[in-house]
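Before we start, here is the structure in question, set down as structure tokens.
For this view, one protein chain was removed and the others were kept in their places.
Right, subunit A next:
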């Protein structure tokens, strides 16, 4: 960490670690304390047409954006080059796929915000926390899109190569050997995007965004019909995780 200023250490070391701590501890706490409030709080019952369009656009766009972030941040440049993906090819895929995903995501977000504001019952069901969350969510997305447009789409050559700076910095945080100096020359758009995203992750456990952790992947593997014993609910032993298999629901008394 030689040569890094205090401000830079605060911003690119302390802040991400604080974010991580709040994100993890907050989520665990919320899950333990507030399972009943852990829900998508869907407003589909009130309004369907706009949601039918906006929600899949937003969520699928977001899934692709997350994939793109994983690819750009987690996989080192040397690895992709080792398997023969040239810088040009990577840049082409990342930029245009990324831009497309961003377009879909922003379109979905705009539709959802418009819907939330203009549909009476949906707006009434919006809590103050939702509104705060929307600000940070939109900020992260808009800044990220701006960064892509400014430094990738509109830039000459291969654009700004974040895989030389931001990605190693990101990974250095996980190695517990943070390198804040890598962030020194990063364009402002990226820096702001990272700060906004950190703030969003700090808010995350305390908003409805927690529903992202509930992605029902086990649904693919469980039996259709779930049986549970009433005794489990009143027994002194903690119920085991998972499902009773549908073929063996023995009534134990």
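In this section, a residue touches a chain if its C-beta (ideal position, glycine included) is under 8 Å from a C-beta of that chain, and two chains touch if they have at least 3 such contacts; residues count from 1.
The rule is short, and it goes like this: contacts and distances are computed from a predicted model.
As stated in its UniProt record, the chain not included in the shown complex is "Nitrate reductase subunit beta", which appears among "Nitrate reductase subunit beta", "Peptide/nickel transport system permease protein", "DNA polymerase IV" or "Integral membrane protein".
The residue from A:38, A:64 or A:146 that touches the chain not shown here is A:38.
Where subunit A meets the omitted chain, the residues involved are 30, 33-48, 51-52, 55-56, 58-60, 120-121, 124-125, 127, 129-130, 206-208, 211, 214, 216, 218-220, 222, 224-231, 234-236, 243-244, 247, 249-253.
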